[in-house]
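Note that one protein chain of the assembly has been removed; the remaining protein chains are unaltered in position.
Labels for the chains are A, B and C, by order of writing; each one numbers its residues from 1.
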Amino acid sequence: MAQLSIVHAINQGLRRAMDSDSKILLMGEDIGKLGGVFRVTDGLQKDFGEERVIDSPLAESGIVGTAIGLALYGYRPVVEIQFDGFVFPAFDQIVVQLARMRYRSAGALTLPITIRMPYGGGIGSVEHHSESPEAYFAATPGLRVITCADSNDAYWMIQQAIASDDPVIFLEPKRRYWQKGEVNIEANMSDALNMYSAKVLTQGSDCTVIGYGPTVATCLQAARFAADDGVKLEVIDLRSLSPIDMSTLVESVNKTGRAVLVHEAPGTGGIGGELAARLSQACFYKLEAPVMRVTGYDVPYPPSRIEDDYLPDAERILDAVEKSMNY
Amino acid sequence: MAQLSIVHAINQGLRRAMDSDSKILLMGEDIGKLGGVFRVTDGLQKDFGEERVIDSPLAESGIVGTAIGLALYGYRPVVEIQFDGFVFPAFDQIVVQLARMRYRSAGALTLPITIRMPYGGGIGSVEHHSESPEAYFAATPGLRVITCADSNDAYWMIQQAIASDDPVIFLEPKRRYWQKGEVNIEANMSDALNMYSAKVLTQGSDCTVIGYGPTVATCLQAARFAADDGVKLEVIDLRSLSPIDMSTLVESVNKTGRAVLVHEAPGTGGIGGELAARLSQACFYKLEAPVMRVTGYDVPYPPSRIEDDYLPDAERILDAVEKSMNY
Amino acid sequence: MDQFDSVVQLLDSNGSVVANSQFTSTLSQSELLGFYRDMVLVRTLDEQATALQRQGELGLWAPLLGQEAAQIGSARAMQKQDFAFSTYREHGVAWCRGVDPVDMLRFWRGTMHQGWDANHYRDYGYQIIIGAHALHATGYAMGAQLAGRVGSGEAEKDQAVMAYFGDGAMSEGDVNEAFVFAASYQAPVVFFCQNNQWAISEPTRRQSRTPLAQRAVGFGIPGIRVDGNDVIACYEVTEHALHRARSGQGPTLIEAVTYRMGAHTTSDDPTKYQLFSDVELWRERDPIKRLKIYLQTKGILSAELETQLAGEASALAQRMRDECRELPDPKPSSMFDHVYADTDINLEKQRAEVEAILIQSMEN
Partner (left out) sequence: MDQFDSVVQLLDSNGSVVANSQFTSTLSQSELLGFYRDMVLVRTLDEQATALQRQGELGLWAPLLGQEAAQIGSARAMQKQDFAFSTYREHGVAWCRGVDPVDMLRFWRGTMHQGWDANHYRDYGYQIIIGAHALHATGYAMGAQLAGRVGSGEAEKDQAVMAYFGDGAMSEGDVNEAFVFAASYQAPVVFFCQNNQWAISEPTRRQSRTPLAQRAVGFGIPGIRVDGNDVIACYEVTEHALHRARSGQGPTLIEAVTYRMGAHTTSDDPTKYQLFSDVELWRERDPIKRLKIYLQTKGILSAELETQLAGEASALAQRMRDECRELPDPKPSSMFDHVYADTDINLEKQRAEVEAILIQSMEN
C-alpha cells in the first residue's frame, strides 16, 4: 500500500505500464522535460528517453493523427491532451478515425490508444481550462470513456486503459489531482476492479446517488451530511461512461427506488440524460420519483469567480434527494 | 402555393433571404458554379455574384473560422458543410468559438451564422456520407439546432435560421431532399411557425411518436399502418433539437401516456436519451409505459448494403408502440 | 522560387524522351512494358467500375481517368516493405500493391468499409476524409523510425511511407500538420500530391496561388514538381524521394501535375465547371498514349503484345462484372462486429434485436 495523490498515482501507473511493455509511448505537449503542466509525466522522459516520451508539436489533430499511425505500426501510444478545452482540434481524428478504424477494417486494424485528459472545473482558471466534454466521446461508438475518482483507480485504470485494445478516453479529474489516497501497488492488474464497472461506495436504502470523476467526492460529502439527518444514500462511482455498467445501477435503484445523477457538464445532452432514460426504463415500476439530475447548467463554463455557483455541490445534491424523497 | 422539393425549397429560401438582406453571404465548398453537390445553391452565384456566394478552399475549420470573422465584421454568413461526415474538422470552431462568442463577450459580439448541413443515411453511399451528428451540437450551449422534414419548413426555417442572431445548425434530411411538398411562398416569415416549435402532425390518443428530419416520414408511415389496425398515433415533428419545445411534447404524452422517440443517430447519447429523461420526469405519473427509443444502433454507420437494417423503419416503430401498449 | 516553375519531365506528350539535369530513366524495357500494362489495366478497371456504377451495382465510384501515370509511376517505386496511405481515388496504387480489383469494389458497393487487409498489402485502403490520413502516414513513418527501420542501409529493412492526396487536400489543417510533424521528426514519408487541377468543381488556384510543391519549403521539406502524366518521371522522382526517406534524409513533397479527365465521382457533372477546351488540351497529354508511342517507336510494344493486353483487359472487365454481382452482402448483424475489441453487453442485446427482427420478417 502507498499513499499517493491522483497525479502521482497516474504517474506511477504509466511507469509500471511502460516498464512492462516497450511498445508503450507517451506523446503530448510539454510532457517531456516539463513533465506535463500538471506533472503527471514527471520524470518519465528522463527514465524512458525521448523516443518513448515524445514532446510533440503544438497541434492536437496532429498528435492524435500521428498516434494513429504509430498504433498502426504496432505501438501503444498514450496521448496527453493538455486540458479538456484543447481537445476539440483533435475531434475529427478522435471520433472519425480513432473510434472507427477497427470497425472500418472489420477487425483487421487495432488502435490501442489511450487519450489522457485532465477535465472539469473548480480550479479558478481562465476560459477553456474547466470543461467537461465527456458526453461527446461517450456518444461515439467505438470509443471507451472512463474516469477515476481516487488514487487507487487512477493507478489501475490507467494501466487497464493502456492494456485495452480499444481506444480509451481516460478522463482525469483535475481538481482532485492532489487528493491523496491508498494505492494497492502490490496487487496485480487482474485483481483490480474492471475499468468498466461501476463501484458502490456507500450502502444506503433511501436514494441512489451516482457521480463520477470530480463529483464523486461531492456525492460522498452529501452522503455524510445526509447521514447526519438519518438519510442513507447509496453513492455509486460510475467510473465508466462508455460502456455503462447498467446492472450495478439498476440493482441499486431497484432497491432504493430513487436516483440522483451528478455531473459537472451541462445537464442537457449530458451523461445524466442517457442514464436517466435508461434507469427510467429499466426501473419503471420501482421508481418512486423521477430520476433527478444535478449538473452544470446549460451554459458555457462561466468566469471562475462564479464557478462555485455553477458546479454541483453537496447542497444541490441534498436538495435533489429531498425532492426525490418527497415526490 | 408552390410544389417544391426540399432542395428547391431551401434554394428558394436562400434566394429570398439574400434578396432582402445584402449582408447575407453563402460560403462553402463547390457551392458556386456547381451549385453544391446537392444543388441546393444552384444558380445563386450566377445571380448574386462571387462575392456573396463564395467558393471556399477545402478546409472546414477555415470556412467556419473565417465565417466568424466575417460575422464580426457585420456579415451574416450561411455556411454549407458538404456532408455530415465532414463537419468534424470544424468542430473546434463551431463548439468552442462560434457557440461561445456572444457569451464570452457578454453580449457585445453577435455571430448570426447559419451552418447548413445535409445529414442522415439511406442514400446508399460510402462511409462518412450518412452521419447523424446532431447530438454533439444539441449538447453544446450557445448553439441552436433545427431540422426540417418537409418543403414548407425547409423554405421558412432556413430563412428564420438566417434571420436569427444566434448561431444555428440547420440540418437538412438528405434522403428526403427530393421529396416534394406544398410551400406557402406567399406568406410572410412572421406567419410561419416558429423554428423552435415542435409540430403535431397527426392527432392520436394511443401513443405519441416523436421524430425529426428524415424519420418524420417514417413515423407518418407507421401511423398509417397503425391506423389500419385501429391504433391512433400522435406523430410529432420535433423540428428543433435545441431548444426543445417541451410543452408541446409533454402535453401530448400526458394525453397518450406513451411515447416513442425515433432518430437515425445511435441511441446511446442521442437526442432520444435527453427527451426520454425529460419526459420521464415531466410525465412521471402519466406514463403508462417507459418511454421507448427507436434509433440507429450503437455502432458506426454500417456499409450501405445493410443500412436498411440499421435505420429505424415503420416496423420497428410499430414494435415499440406495441411494446408500449402492452407494457 | 523559379525551381517550381519547372516540372520534371522525362517523356513528353509526343512520346519523346526529354533530357533532365537531375533525373534520368533507370527503367528496363520490361519494366516500361509493365508500367504500360499497369496503366492499361487500371484504366480498364476504372472504366468498368464506372460502368458498374451506372448499372446500379455500385453506390458510387471515383474515377482515376487521366491519373494513371501519377499513380502507377509512384506506386511502382515503392518497395514491398513500404506502406501506402491513399484517398478514394488511388485504385492504381492499390493495384500496384497487389489488391484485387474486385476487392476494391467492396467499398463502393457498400459491402465493406475496407475491402482488403491493409496490413497484408501494406496499403491502407480508401480514406474519404480529406487529409486525415496524411497524419496516419506520418505517424506510421515515425513508427518505422522508432523501430530502427530507417537508415540501416539494409535494402529490405529500411522503410518509407507514401501519403497520397489531392490539390484540394493541401488546404486542410491535417495535411499541413502532417508537414509539421514529418519535418520535426524527419519522418520517412513521401507526400505525393496529385494536382489534378480540381477539387470537385474548384480549380487549384482557389487553394493556392503558388505551385503546391512550393508549400513544402516553408516547412523545411524539399518540394518537387513532376509531370504527372509522365509515368517515367513519376517513377524516378518518387524513387528518389523514397530512397531519401528510407535512408534517413527525411520527408519530401511531390506535386504531380496532372488532370482529372473524368467526373469527380459518378455523382458529379463536370460540364458545369470544366472547359471542354481544357479537357481536349489534356487529352493530348494522355499518360498512356505517350508511353505507347514511345514503346512502339522503340519497337518494344509489338502488335502481338497489344492484342494480348487487350485480351487481358477484357478478361479483367468480365471478371469484375461477374464477381461484383457476386460480392456477398454482409449479414445485417455483422454491423455489431468489431465496434470494440472487447465484448459489449449493450451491443449484444442490440444484435439479438436485429436477429429477432430478421427472423420475424422471414416468418411474415
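By definition in this document, a contact is a pair of C-beta atoms (placed from the backbone, for glycine too) under 8 Å apart; a residue touches a chain by one contact, two chains touch by 3 or more.
Nothing here was measured: the structure is a model prediction, and the numbers come from that model.
In the full complex, the chain left out of view touches A, B, C.
Within the complete assembly, A:A59 is the residue of A:L25, A:V40 or A:A59 that touches the hidden chain. Checked against the hidden chain, the listed residues C:Q207, C:N229 or C:T252 yield one contact partner: C:Q207. Considering the whole complex, the residue from C:A163, C:V180 or C:L295 that touches the absent chain is C:V180. Of the options B:Q12, B:Q45 or B:Q93, the residue whose C-beta touches the omitted chain is B:Q93. Although one chain is not displayed, chain A still touches it through residues 29-30, 32-35, 37, 55-59, 61-62, 85-86, 88-89, 124-129, 268, 297-300, 302-307, 309-310, 315-316, 319. Along chain C, the points of touch with the absent chain fall at residues 1, 170-174, 176-177, 180, 183-184, 205-210, 214-220, 223. Of the residues in chain B, those that touch the hidden partner chain are 25, 51, 56-57, 59, 61-62, 64-75, 89, 92-93, 96-97, 102-110, 141-142, 144, 164-166, 243-244, 246.
Quick note on the criterion: only the chains that are shown with their structure count from here on.
Chain centroids computed from C-alpha atoms place B closest to the centre of all protein C-alpha atoms shown. Of all the chains, the one whose CA centre sits at the greatest distance from that of chain C is A.
Here the spacing of chain A and chain C, counted between their Cα centres, is 40 Å. Separating the centre of chain B from that of chain C, both taken as means of CA atoms, is a distance of 36 Å. Residue positions of chain A touching 2 or more other chains: 61, 89, 92, 96, 103-104, 141-142. Along chain C, residues 112-113, 129, 173-174, 339, 346 each make contact with two or more other chains.
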